[in-house]
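Let me begin by handing over the structure; questions about it come next.
A single protein chain has been omitted from the complex, and every remaining protein chain is retained in its original position.
Right after this comes chain A.
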Amino acid sequence: MKKKTGFGLILFTIVCLILTACSGEETGGDGEAVVNIGYTGPLSGAAAYYGENTLNGLKMAVEEINEEGFEVNGTTYTISLETLDDQYLPNEAAANARRLVQEYNTPIIYTPHSGGVNALQVFNEQENFIIGAYTSEPAITETGNTLTVRIPPSYAGYVEPFTKYMMDRFGNKLAALPPVTQYGKDWAEGLIPHWEEQGGEVVHNASIDFSKDTDFFTILTNALEKDPDVLLIGGASEPTAKVAQQARELGYEGGFMIMDQAKLDEMKKVMGETYEPLEGSIGTMPLINADYPGTDEFVEKYREKYGEDPGSEAGFHYVSMYIFVEAMKEAGNVEDAKVIYENIQAGLDSLPEDKKVYNIPNIDENGGFEIDTRIAAIEDGEIVPKEVE
């Protein structure tokens, strides 16, 4: 008797589960149609701050879009953003992505790190979802994956203007101190051959491990011993600023070439709200100083909502969500990743002016957004925009 009741209970539970699963599929709470968009990124651990910033941009876009919804083939859809934490680990990102596809049937999954992108590229074509890849690593779009969108510009675009500016202003002796990550190594490897081609000399090359080094004096003492004119530094903005600050303490007077992950405006905060120690730095244009059509409005709304200045992570994620929505509208489809992907160019063309936090005219054949890159240098304590040819 007891056995029978147990079996009945299990059966009942299974039936319940099936019923809930079926009823939850098509519609949202009040009968409106919903598109699930996935996100897997570092929401805890060492890179949590970075993860939060990327997610803030997405959340803001989704909230705005959901106020009115968007119409595809006569049906009004809203977006439900499903987020999972991967602690910056590629294997976790892959597990999360599988879960997102199976549970929520997400046509698009965002991930803000190159390791995660690589892990997702293994199966995204079979499972049919687009990777919203937030990484400036060019290699991810060179693998021939047909459903990857690289959102920020490739760092390859910075190598030439950075080199030219630094050689003209400071000289041709470079000490490279990239972070020990894959991104940092690739960046340095992209820059060094070009630097040498232009007649420059690399006098020191060592990497900084921000997850292990408490103090940068040791590394900097060795680098500065070679008397460089230019230091190549990078990583997250705040620790990078610390490296620059300690270099100044050790009496360094040359320029800083700052990899695109670090932002001048965020570094300024660590320096005590002044650009003075960063005199002679070149890096990407901080979003708050940029002059794209939709930037001002976005910066204002972001400040109001989160009480701080937005970085490019938030800006790029925000605009990319709008682009994907436009692409879905153009495609007349919210489910098939392939069809949506084919319509991204159409989506870019129909993106409203006031949403252009960045100006992205084209997507290239490999899936990288082609962005009008803006760079800036610090001259006499001020941000000065520089032309990119």
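Convention: a contact is a pair of C-beta atoms (placed from the backbone, for glycine too) under 8 Å apart; a residue touches a chain by one contact, two chains touch by 3 or more; residues count from 1.
Everything that follows uses one rule, which is that contacts and distances are computed from a predicted model.
Visitor: Assuming one chain is omitted from the figure, identify its UniProt name from "Branched-chain amino acid transport system permease protein", "NADH ubiquinone oxidoreductase 20 kDa subunit", "tRNA 2-thiouridine synthesizing protein C" or "Multisubunit potassium/proton antiporter, PhaE subunit".
Guide: Protein name of the absent chain (UniProt record): "Branched-chain amino acid transport system permease protein".
Visitor: Specify the residue from the set A:E64, A:E103, A:E125 or A:E238 that touches the hidden chain.
Guide: If we include the chain that is not displayed, A:E238 is the one touching it.
Visitor: Of the residues listed, A:N222, A:T274 or A:N362, which one is in contact with the missing chain?
Guide: Once the missing chain is taken into account, the touching residue is A:N222.
Visitor: In the complete complex, the non-displayed chain touches which residues of chain A?
Guide: Considering the whole complex, chain A reaches the absent chain at 44-46, 48-49, 51-52, 180, 206-207, 211-215, 217-219, 221-222, 225, 236, 238-239, 242, 246, 249-251, 269-270, 272.
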